[in-house]
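Heads up, one of the protein chains got dropped from this complex, but the rest are sitting where they should.
Here is chain A:
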Amino acid sequence: MSEPLLQVKQLNKAFGALQATRDVSLDLYPGEIHALIGPNGAGKSTLISQITGNLPPDSGEILLQGEDITGLTVAERAQRGLGRSFQISSLADELSVRRNVMIAVQAIQGSSFRFWKPVSSDASLLEPVATILERLGLSDRAGTLVAELSHGERRLVEMACALALQPRALLLDEPMAGMGSEGTARMVKLLSELKHEVPILLIEHDMDAVFQLADRVSVLVSGGVLAQGTADEIRNHPAVREAYLGEETT
């Protein structure tokens, strides 16, 4: 196997007495989907937030392409290629879909201190935005305010924002939650295509989707890694079946 793109090493994070992340290590390799599963409150979102820099870890290291990014800000990590989606979508509701995606395109062009040229007629922004919206099937929603979108559409816009960054690694926090079976199927198809462009760390509760998509799986329970391995290994792992899958599958 090649070098891991993203490495998390012995990460720890406590909220007071609650150990939300306990000695977590995991790798994300090029071309793979690495699923992160575990019961509610296991610390999955907290882990993603530490990787992206929204939360500082108490100890441990995060490496992106071998480079230590633990001390960098959220923006610096994003510039280096970390794209993410939030469990509770975080967009500007008051702005159109186009405007929300445009800011990410603007960011990778590295040009936010330009004061004169209007963005509303700037083809170097509008064209990439249009391409991404097309890919996600959002073209006819481009001018709609995010506040008016359905739950599933908001998730797609989050994806569009993450993709607009042309990320090196994607961190997706329950991208298909509440999407319905049709939306989930579309998202599964999209992710299975995407993983060849960019590796994905995927938090997901839908076990069918997880085992359809994931190359490898980490199981998180009470902040710690209970098991880590290929999808097949995890499916048949006795402790996992007992601690987690047993509740979900029959």
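Assume a residue touches a chain if its C-beta (ideal position, glycine included) is under 8 Å from a C-beta of that chain, and two chains touch if they have at least 3 such contacts; residues count from 1.
In this section, contacts and distances are computed from a predicted model.
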Taking the list "Branched-chain amino acid ABC transporter permease", "Sarcosine oxidase subunit delta", "Xanthine dehydrogenase family protein subunit M" or "Cell division protein FtsX", the UniProt entry for the undisplayed chain gives the protein name "Branched-chain amino acid ABC transporter permease"
Of A:S59, A:S120, A:S181 or A:N236, the residue that touches the missing chain is A:S120
By the document's definition of touch, the residue of A:Q10, A:S59 or A:T73 touching the omitted chain is A:T73
Cross-chain touch to the chain not pictured, restricted to A:Q7, A:Q50 or A:N100, is A:N100
By the document's definition of touch, the residue of A:Q7, A:T52, A:T70 or A:T184 touching the omitted chain is A:T52
Filtering A:L63, A:A142 or A:A231 for touch with the omitted chain leaves A:A142
Listed in rising order, the chain A residues that touch the chain left out are 52, 54, 73-76, 78-79, 84, 90-96, 98-100, 102-104, 106-108, 111-122, 125-126, 142-143, 161, 164-165
